[in-house]
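Our next item is chain A:
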Amino acid sequence: MNEILVLAEHRGGELRDVTFEMLGKAGALAGASGGAVTALLLGAGVRDMASRLTSYADEVLVVDHGNLTDFNSAVYQPVIAEVVKSREPSLVMVGHTAFGVDLAPSLAVALGLPLASDCIDVVLDGGAVSVTRQIYGGKVDARLSFRDSATALVTVRAAAFPVEDGARSGSVTELDTPVSDEPAFRRFVQYVEAAIGDVDITKSDVIIAVGRGIKEEENLALVEELAGLLGGVVGCSRPVVDAGWLPKDRQVGSSGKTVKPKLYVAIGISGQFQHMSGMKAAETIVAINKDPKAPIFSEADYGIVGDLFKIVPALKEKIAEARA
Partner candidate 1 sequence: MAVSLQEKYELLGCIQCGRCTAGCPVSMRTYLNVRRVVYDGMTGVGPTDAKGRPEAWNCTTCSNCTERCPKGVKPMELIIGLRSAAIEKGRIEPTIRDALESTFKHGNPWGRIRDKRTEWADELSVPVAAEGEAVPFLFYVGCTPAYDPRAQSIAKALVALFAAAGVEYSTLGTDESCCGNEIRRMGEDGLFEMLVEGNRELFGGHEVGTIVTASPHCMNTFKNEYGEPTPDVVHYSQLLASLLEAGKLTFKGKVEKKVTFHDACFLGKHNGIYDEPREVLEQIPGVTFEEMDRSRERALCCEGGGGRMWLEATEERGERLAETRVKDAVELGADYLVTACPFCLMTLEDAVKTSGNEGKIEIIDLAELAAMAL
Partner candidate 2 sequence: MAEKSTSREQRLGVYVCHCGVNISHTVDVERVAEVAATLPGVALAKTYPYMCSDPGQNLICADIKEHDLTGVVVAACSPRMHEPTFRAALVSAGVNPYMFEMANIREQCSWIHDDKEAGTEKAIDLMRSAVARAGYLEGLTEREIDVTPEALVIGGGIAGIQAALDIAEAGFKVHLVEKEPSIGGRMAQLDKTFPTLDCSACILTPKMVDVSRHPNINLMTYSDIEDISGYVGSFTVTIRKRARYVDVDECTACGDCVDVCPVAVPNEFDEGLATRKAIYQSFPQAVPAAYVLNMDECLGTNPIACGKCLEACDKQCIDYDAKDEVVEIKVGTIIVATGMDIFDATEIGALGYGRYDDILTSLEFERLVSAGGPTGGELVRFSDREAPKSVVFLQCVGSRDATVGNEYCSRVCCMYTAKQAHLVREKLPDAEITVFYTDIRAFGKGFEEFYDRVRKERVIYRRGSVSEIYRRKGRLIVRGDDTLMGEPVEIEADMVVLAVGLVPRPETDGVASFLKLSKSSDRFLMEAHPKLRPVDTAVEGVFVAGCCQGPKDIPDAVAQAKAASSSAIAPMARGTVRMEAISAKVDEDMCSGCRICVSVCPYEAITYDEKDKVSRVNEALCKGCGTCGAACPSGAMSTIHFTSGQMRAQVLALIGGSDD
């Protein structure tokens, strides 16, 4: 194992958590195998960011160019490909994010690299990389190895690894890899913030979140009553928004809000990782689900296995009693 290359991801001038999570993991892997951790940072005017990365990597490669201001896989991908080609790292780590999934498969095809996506664990055994990823909505873990390739490409699930303080002191290397103009075939227009409604769930200490298990829009009333009792607000997982029962700004998860309330009650939510990545930082997590094998229970502090339509009304009663 010579080098682990981690693609640093940033948006709006901020490095994203997944970058440090990957660098942390890369550091652990490198420590065990004696390899080096390299961060690759593409952007415009990103020197400050680069210096933030030095404590996590042995070397920070920077391609600083005006055309790299905003993420655009069409511009990023050839630059990254060039770097990977020239350095031939053993492992390339890209965040399994909206950026990463738009980029990694394209990179894999362009370079003929094997790709394992959405990995929750990466293992180095001798020179061989193997990964664990989840399938069937998190119900099953799959372990994958890579067929003889000098470089293995993986995308890493956000929040799969902890962020730890960096203990390295890497150098910053500016690369002069050529950067193309933004191509006419794919042009960035703008970022649009989803409209914030009357409730900002990120500000609430108590969130009662519902998922597919609520079955019908009219059943939301049940949850709203519970939220009212606990002085909280109602959030939800993606299917509830897809069904149009709650606005997008109530969605908790990777494509919605990340929340850190004191109490998070997940009702009828099985706990897909996309959802859990948005709420796992809550202080106390309660899960109510009829499937005892639902992944949400692995993240929850307290769980009740059973039918929400029986439990929630009972809970409302008990809370009222406890209050009285």
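In this section, a contact is a pair of C-beta atoms (placed from the backbone, for glycine too) under 8 Å apart; a residue touches a chain by one contact, two chains touch by 3 or more; residues count from 1.
On how the list was made: all candidates are chains of the complex that A comes from, given by their letters.
What you see is a predicted model; the values in this text were computed from it and never measured.
By the touch criterion defined above, chain A in this complex contacts candidate 1 out of 1 or 2. Listing the residues of chain A that touch candidate 1 in their complex gives 215-218, 243, 307, 309-310.
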